[in-house]
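Every protein chain except one is present and positioned as in the full complex.
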Amino acid sequence: MIAALLLPVLLAQAAPADADCVVITGVRILTVSHGEIEAGTLILHGDKIGAVGADVQPPPGAKVLDRKGLTVFPGILNPLSRLGMPDAAGAAGSAQHLAADEFNPVSEAIGPAARSGVTLFALQPSGGGFAGQGAFVKPVGWTRPQQMLEKAAFLRLVLQPGSTPKDALKQGLEGARKAFDADRKKIDDKTAALVQFLKGDLVCIAEAGTPAELLHFWQLLDSIPDCTPKVVIAATGDVYKAAADLGARKARVILRPALSLAPFTRERINTAAELDKAGVQIAFAPLTETRESLEGMFFRVGELVKYGLSREAGLRALTLSPAEMLGVDRRVGSLEAGKDADFLLLTGDPLSPLTRIQEVYINGRPVVPGE
Amino acid sequence: MRAAATLVLSAVLLTPVFSQQEAVKVVAIRAGKIFTAAEKTYDHGVILVEGGKIKAVGDVEIPAGAEVLDYPAAWATPGLIDLHCHIAGTGLRDINEMVHPLNPELSTRATIDPDSDFLKDALAGGVTTVLYIPGSGTNISGFGTLLHTGGAATTAGLIVRFPGAMKVAQAWNPERQGGDLGMSRMGMWWGLRHTLEEARGYHEAWTAHEKGDRKSPPAKREDLEMMRGLFQRRWPVIIHTADARDVMSTVRIFHDEFKLPCIVSHGEFGAYKVAPEIAKRDLPANIGPRTYDWTIMVQDGRCFGIAAKYFESGVKKLSINTDSPVVPEEELIVQAAMSVRLGLPEETALRAVTIEPARAALIDHRLGSLEPGKDADIVIWTGNPLDVRNRPVLSIIGGKIAYDEKKGRRVTFGGGW
Partner (left out) sequence: MIAALLLSLLLQAPPKEEKKAVYTALVGGDLQTVTQGVLKGGTLLMKDGKIFKIGPVVELPECTIKIDVTGKRVLPGFVAASARNLGIAPAAGKIADALDPFSESVKLALAGGITSAYVEPSTGGTGVFGGAPPPSGPGAVIKMTYGTLDGMLLAEPAGVSLAAWITGSPSERYEIRENLTKAKAALEKERDFEKRRAENKLKPDEKAPRATGIVETYVKLLKGELAARLPAAHVEELRRALDLINEFRFKAVLTDVLEGWTLPDEIGRARAYCLVEPRAKEHAPRNSLRPAGSSIEQAAILRKAGVKFALLPPNANVGTGGTAGRDLLTLPLEGAFAIRGGLDEQTALEAITITAAELCGVDARIGSLEEGKDADVVVLDGDPFDYRTFVELTFVNGKLLYEKATSPYFSHLKKTR
């Protein structure tokens, strides 16, 4: 429908004749960024997407795979992941810690995760307060060079009520503000990370246990002059209570894909839909990372769409939105030429409960080969 | 017939020794408003008391020589009655024996402390009769006692009727924690039915023997003896029960299957949804200590008045309790006031602490309303009792003054959980 009209030229790149070129034909393509293509072709060039379109010519010499009947969807992101991370209850966090240092590249969880449809995991460091900096990991074997995309991709902050954590937070941020113009060699790594955050160079995922914590956090951030921090909020289901404030700040919020209940009632509240309506950008993260839980993301999003979330917002919240929030949208999140060839071949529409994941491609290679 | 008439006549002429003085004297109470809990409410009426009984109510002439108690601005009501009371003994320790899950041989009679401060508080709060029952630690915790809260120095003097009622806890407390039978509703219901069946068989065997239909008497069983009274409809079984599922089980077992006089007590946690079933069977419902249903079984965030919901569903035999000490016994009238606040009509609420509990307890031939022939249990209030700013100034039990504020105001009031 709209897809056919909105096909930008970008999608079709002149692909040179290449043995490294794979062409997937006959597929329905949900690009997320540029609508849906009913009968399309996907050209892979090495580990990137070469072209996406309805009338794309496969270059000579390319390997052609007819996947008629299948639907192509971008690999989904988990923006709040602990894949391959140790159980770290009680660990103390610090802004300079790296989740990459805790990550086990040969964790047994990675294999099943690869089959789940999630192709990028944003690893969260352990601990409270400014816990540390997270990394992006793809669920491919550790010998493959592209397992870890970035070691210090974003900052993680766990918000807690009470004077002690708040005073620590205030001290850290005010100290960083003072160090804006300091010589990098003269400030410690912890402060350097916070400086990057306040300058807007390092996005921070701030996790709030209650919506009240956000009000306290904003109060603190607003009190620090002349800074442009980028914040992504990870919130609980009752954050709908702050929908107006979130909308006014054009906030970006990561949620569990679940319905909430209004207190004292059985009245369902579709938090994701409420936030979306208020102008908030939303992304989803699963509660746990077992294969069933990750695969089940599609089903849960389907339920939210059934109860009022727009389909577009729901599908975007699994893919392009988390990618944009965490600054990795240059590489992943949608099916566009130039982006990583991370995608899923589904037996039907992603939001249909009858749909299975048939194949998973990461960096242009099938992780889960088809029949 | 004539023999019976002679019997009745002589009973009237024979007055009990201890009230010989009062037998001659008539007491007339003049009040600004008389709530009888019967057909009429009187403005500026008189209650005549003689021989411990109410002789007349309303627009009556005061005979010469009568002692007049003049309360022209006050309200007079029947003494209040609470069917779910645990405070006549010595603390909570006295109300549960939990070795076995079924204890129909036990009763609260031995634990009554006639000197209890809690009973004195209750009396000063206008409560003149309580059904003092065991707790809900077991499915059948024993038999309760109907007693006055004052007017006598001894337990025997206080007792209105023993047994008062059999106390059953359907669920929501008696679940066995030690792994024995009765951990789940399967075991609990089995135990209740088994005991009721045994009791029914026992009662039928003894009835046959008493009628002469069997020669040798059946074996005596002290655990089933008092249960005979249930089948004879001399006293009821009061059941602590809540939530729709368990209230329906109560109704099915005790009323539908065993046809016993029963009282559905508490009835909270969303059980109001099956109130129509209680209304259909015209069963008594005894509401309290919770007066509203909110956090459990809630649907739309509304604070529902439980008594009001039962009333709207057509339950006529509606009474209110305190489950003292959860709510202090003297706050029985406050429970009624809160029920009104949450939607129950005023008159229904006043009847719910007077005639309806008497009816449910099968004692309404003596108590519960200001009607000729009934016991003179009367309370004088400074105004409408439901307005908590008002208080009792005089409590009369059996025609004698049991509490008189003029002789010393009882100032301990409240407490509870």
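In order of appearance the chains are A and B, and numbering begins at 1 in each one.
Convention: contacts are C-beta pairs under 8 Å (C-beta built on N, C-alpha and C of every residue); 3 or more make two chains touch, one makes a residue touch a chain.
Remember, it's a predicted structure, so these values are computed and weren't measured experimentally.
Novice: Give the labels of the shown chains that the missing chain contacts, considering the complete complex.
Specialist: A, B
Novice: Consider the whole complex, including the chain that is not shown, and state which of B:203, B:290 or B:374 touches that chain.
Specialist: Only one listed residue reaches the unshown chain, and that is B:290.
Novice: Among B:100, B:273 or B:341, single out the residue that touches the unshown chain.
Specialist: The one listed residue touching the chain not shown is B:341.
Novice: Footprint of the hidden chain on chain A, which residues?
Specialist: Residues in contact with the chain left out: 160-164, 166-167, 210-212, 215-216, 219, 238, 241-242, 244, 263-265.
Novice: Which chain B residues touch the hidden chain?
Specialist: Missing-chain contacts on chain B: residues 117, 121, 268, 289-295, 300-305, 326-328, 331, 334, 337-338, 340-343, 345, 386-391, 409, 411-417.
FYI, only the chains that are shown with their structure count from here on.
Novice: Taking each chain's centre as the mean position of its Cα atoms, how many Å separate chain A from chain B?
Specialist: One centre to the other, that is 65 Å.
Novice: Which part of chain A faces chain B closely enough to touch in the complex?
Specialist: 262-267
Novice: Applying the document's contact rule, which stretches of chain B touch chain A when the two form their complex?
Specialist: 294-295, 298-301
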